[in-house]
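FYI, not all chains are in this one, though none of them got moved.
Labels run A and B following the written order; every chain starts at residue 1.
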Amino acid sequence: MLIPPRGIGGAELVGYANDKQDLLKRLRRAEGQVRGIHRMVEEDTYCIDVLTQVSAATKALETVAIALLTDHLAHCVAEAAREGGDVADAKIKEASDAIARLVRS
Amino acid sequence: MLIPPRGIGGAELVGYANDKQDLLKRLRRAEGQVRGIHRMVEEDTYCIDVLTQVSAATKALETVAIALLTDHLAHCVAEAAREGGDVADAKIKEASDAIARLVRS
């Protein structure tokens, strides 16, 4: 699908622009969580304790996903809806597919 | 939150109006699946076979949820986005909360 250009004059505008710093912080922390799980396995940590950390990291990534989706709906999808037509339909379909992947992952 | 009236002249218009028959059919089938699981337990069916049916019923409900959400985005949210203002913001927030509940359920 052709995604229409976003932003004007070279400036990229993504739906999460206002939350970017918060998202980056969360992702840095999630990366640290996964590295911590790697270290736990290296050090032969008890299975259940490793699992608890895997659940926590999964939850952290889901929180990131929901924040991204909310921003996407509030900006990209809302804007496409205002423009209407095929672009709006394509954006809704795309967002819905992303939600389906998330619910099933 | 105040949900603005939907439809004109008394006719209720919901986002899933066009998919209503399909949704009703899926829900009738999901109800039958749950009743089937009840019968399996009554008849002391082997745990794993019961579990397989529980996973299938859960998946069926998730498919219903994703269909409902897609219709909701395509109609209610898109319409609110076109109107803009506080109603649009409230609708986006409401949809995003519903997605979060779904991802975490």
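In this section, a residue touches a chain if its C-beta (ideal position, glycine included) is under 8 Å from a C-beta of that chain, and two chains touch if they have at least 3 such contacts.
All of these numbers come straight from a predicted model, not from anything done at the bench.
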item: Assembly copy number, counted for this structure file with 2 shown; value: 4
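Criterion: only the chains that are shown with their structure count from here on.
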item: Angle of rotation relating subunit A to subunit B [CA atoms, steps of 5 degrees]; value: 180
item: Inter-chain centre distance, subunit A versus subunit B - centres from mean C-alpha coordinates, in Å; value: 22
item: Contacting residues of subunit A [partner subunit B, same complex]; value: 62, 65-66, 69-70, 73-74, 77-79, 81-82, 84, 88-89, 92-93, 95-96, 99-100, 102-104
